[in-house]
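Handing you this structure, nothing more for now.
The complex appears here minus one protein chain, its other protein chains still in place.
Read from first to last, the chains carry the letters A and B; within each, the first residue is number 1.
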Amino acid sequence: MNALEFKNVKKAYNGRLVLDIDSLSVNIGSRVALVGPNGSGKTTLLSIAALITRPDIGDMFIMDQHVNWLNVESFRQIVSIASQEPFFFRGSLFINLNFALSGSGLPRKACLDRIDKSLSLLGLNDLRNESPRTFSSGERRRASVARALLRETPILLLDEPFTHMDHASASTLAKALIDLPHNPTIVFSTHDLGDAYRLADSVLSLQEGKLSPWTPENLYRMRARKIGDGFSLETSGGLSIYYPGELEDDRVYTVSLHTHEVILSREKIDSSARNSFSGQVKRIEKTGEFTVLITIDCLPDLPIRATLTERATRSFNLHVGDTVWAHFKSTAIHVFN
Amino acid sequence: MEGTFMNRRLLISFRFISLTAALTVLMPIFGCATPVPQASDDRSAPVSIKLVTCINDSGLLDNILPVFTSETGIEVDVISAGTGRALELAKAGDVDVVLVHDPDSEIQFINDGYGLARFYVAQNEWAIVGPKTDPAHVISSSTVADAYRAIMDSGSIFISRADKSAVHLLELNIWADLVVTPSGEWYIQAPTATLGDLVIMADEMQAYTMIDTSTFHSMEDQLNLSILYPQTSPSDDPALLNIYSIISLNPSINPDLKLAEANKLIDWLTGPEGRELITGFQVNGRNLYYVNPDGYTSVTNPLWGN
Partner (left out) sequence: MFQEFISEISGLFSTNGDVLNAIRTSFTVSISAIFIAAVFAFPLGLLFGLAEFKGRHILDIILNTLLFLPTVVVGLLGYLLLTRNGPLGEFHLLFTPAAVVFGQIILAFPIILTMVSNSIRVADPRIIPTALSQGVGKLKAYMALLGEIRGLILLTMLAAFGRVLSEVGASIMLGGNILGKTRTITTSITLLAGQGETSKALALGIVLLVPVFIINVVVYMATHRSRK
């Protein structure tokens, strides 16, 4: 079941197309990061998913049900959003949180419990009786997240929740979101990939309103296994990469490998890059003025992408279908959470 | 006042307060509103009738009607309006009885079928008042026409009621007898809302005007004016008579008309007790109204003095 689905959704402001999504789907229970530079349409996308903004054309489905903008209200109990520039009502943080629960039908005690939990989770206990209008930017975002968590909705949308947050708080928040007992589908935006990996199990890239398959990194989900005095990261297909750092045995991690760190060769070479895989060139696409992205299909669960200059591609005479070797150093591997 | 309506308790208490306030405030109001009138044999509820008149500026009716109410249990709501509007309200059926002082209009009113009969209530006189210095020497006039001519010749300011009321028509008749059309800076046309306003204006401008003796005497101590013609009151000049009559209305115009109660009021006002109270009514130690003992019968033809 798809928690969220967009089909041919477009939105324009002042004649400028800010969002142009042919197709987007988010599996239920997944945690998706929306990455992209400022102005790429992340907030608009989330705003549409949160039923705040209406797309100009297109269809949206929540929990496989078509959102017909007349029956919008019935979806409100399913989706919460924590905005980037959150609006708070007059009164203290407590009053704002209380209001957010006032439509939930929960008894008073349950409301108070949830409010307490949210405040603790976001480290906002001291600010309980202060007016959010006096908060700093970071405090407001945390308050916004605290508010969005209250109703324990199946879909949780967060707009740049980690921005302006220090490392420790961000980690705590990410862990808490992963550990949420009701396992919501989470879609959150960020322009920092490091933040994305704290929480996401898949990443969508947004460029100028369009979904782009291109991320600057290869991303894999791999399981760690202790080997000797190090670890190996293994895919479900049995491939493994050696990782020199400290990991937790048998735990699944998100592993990234920057496309610039992949070196291609026609023959297997012996070099300081100890990870080598052979495969066929599946795609060659121009991604920038001078760069080209080569996708190599080493094995079904390990597609490797490498960024080359256009010149290198030409002089290397690469074509689709060619067999090549991809090499990268263990230090090029980054492991997250 | 911390918090907004989101605080559930605040919202509930606000609703409660405003609802209570609205109710406590509305109850007496709508309790006062006259419901669809019952037949007048319902003795349990106090009956009230509506009287429209111009005579109440002096406070006469406010003063004497409580006696009527205590005797009969009928409350009289007195609405003040000039003759023209009073008769309009009577034609529309918005009142139960009307008391005015314009015989010509009253006769027309009855002939048109709106009224059944008119009854004499009281009288006073129209008089010329003016500054105590009397620059036009009105005081030496022997007729009202002479007085008018004297005012016009001296160029002193005269304020005309200018609203086609009885006194205005009286004034115009006098000018017509003199074969003059008054105009110029000395002739001011000021249709004031009440006669009281008229004499206040005359006082301010130290001008001459026609006013009824009751109005004048009730305000005399605040005014720097005197009655200059006629020198004695009541005079013998029938043209100056200002007669107040009460008119019973035709129930076929208004099926809800409280005719029985209105008739009771008419009987009382024109009867011995009413007349005694009217003649006894004083303001500043002056009796304002005179009741002619002969003028007590119902008159439907215009000739008086029967």
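Just so we're on the same page, a residue touches a chain if its C-beta (ideal position, glycine included) is under 8 Å from a C-beta of that chain, and two chains touch if they have at least 3 such contacts.
Just so it is clear, the model here is predicted, and its values are computed rather than measured.
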The one of A:G29, A:G103 or A:G138 in touch with the missing chain is A:G103
Which of A:Q77, A:S236 or A:S271 contacts the chain that the document leaves out: A:Q77
Options B:T72, B:T194 or B:S226, residue touching the unrepresented chain: B:T194
Would you indicate which residue among A:F61, A:F89 or A:F316 is in contact with the undisplayed chain? A:F89
Absent-chain interface as seen on chain B, which is shown: 1-2, 4-6, 11, 18, 21-22, 25-26, 28-30, 32-37, 50, 52, 57-59, 62, 77-81, 92-95, 193-194, 196-197, 199-200, 218-219, 222-223, 254, 256
Which chain A residues touch the hidden chain? 50-52, 73, 76-77, 79-81, 83, 86-87, 89-91, 99-100, 102-104, 131, 133, 147, 151
